[in-house]
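Of the protein chains in this complex, all but one are displayed in their positions.
On to chain A.
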Amino acid sequence: MNGFLGDWIGAIPVFAAPYLLATTGLIINERAGVMNLGAEGIMSMGAVAAVIAMLSGLGLPAAILLGCVAAVGMTLLFALLAVVLRLEQVLSGLVIFAFGVGLSGVIGDSFANQPIKALGPVFPSAFAGMPRWLAHLLDQDPLTYFAFILPFIVWWVMERTELGLRLRSVGENAPAADAAGVNVMAMRIGAVLVGGIVLGLAGAHLSLVGSQVWVTGMVSGRGWIAVALVTFSRWNTLRAIGAAVLFGAVQAVIPLLLSSGLHVPIYLIQMMPYLATIAVLAASGMGRLRASAQPEDLARPFLREERR
């Protein structure tokens, strides 16, 4: 299992982790009834802030932290627009997308294309005795490990705790949650901010682990793909693991195909994640006839005295 297949499998976790983090963050948002289309912009801010911290000599923990802080800053703006001021959530998300991508380009301009020290594996020698592909698969950096642990934590909180119950109730029927004594606005802002932290981690993973450099526009649609993956995983973080691994696999095969000397146009190969997104959404659409898992109050602002 070495050679092409081994290389492929071993590379999947690193490519899957940003998708998984972003999808998990968005699921937290959407289960509380907030649709955040600004993911791409928020991830860009996370990615660029982490690189700036590294290039300023702050060290890896500080870089991850700063990535999250930058993402939360963008998310606060989104929460203000979408939750507090109750603007159209789609529009608020698009504003954050455009603003985040643009702002990351501006502040990252003088830090672009400068390689940084990568976030390395946690247990560099622990997998020495294993076959190479397996060692490659298991030997990961802390952010990637965290990406694969977080969905289980989020699932447990959602399905097994009082907090999760309250959060889901806000997303399914905000007036009923309000009547039951849940502070709808606080719950939604909280969910958006926690989701923002996770989106920041997704961005930081892209620049610290994936590319190890900041390039303007490097998130390149992964935030949008994550929005689609939320639907594909039917708002369940455990299903999101499968979805992210699928997309990680598609993404991981690209450099391998490019270096294998296969005579296929490079653009066709690079198009694969986006084609996969269309395929996956079509599959979700065909499954629509089954009970939809979409939260019923998704993207519907809540105001107590408003008649609905």
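What we mean here is this: contacts are C-beta pairs under 8 Å (C-beta built on N, C-alpha and C of every residue); 3 or more make two chains touch, one makes a residue touch a chain; residues count from 1.
Please note the rule applied: contacts and distances are computed from a predicted model.
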Given the choices "ABC transporter ATP-binding protein", "Pyridoxal 5'-phosphate synthase subunit PdxT", "NAD(P)H-dependent oxidoreductase subunit E" or "Cytochrome c biogenesis protein ResB", state the protein name listed in UniProt for the chain not shown. "ABC transporter ATP-binding protein"
Considering the complete complex, of A:A180, A:L238 or A:M271, the missing chain is touched by A:A180
Hidden partner chain, touching residue among A:R168, A:R188 or A:R239: A:R168
Where the missing chain touches chain A, by residue: 162, 165-166, 168-169, 172-173, 175-183, 295-296, 304-305, 307-308
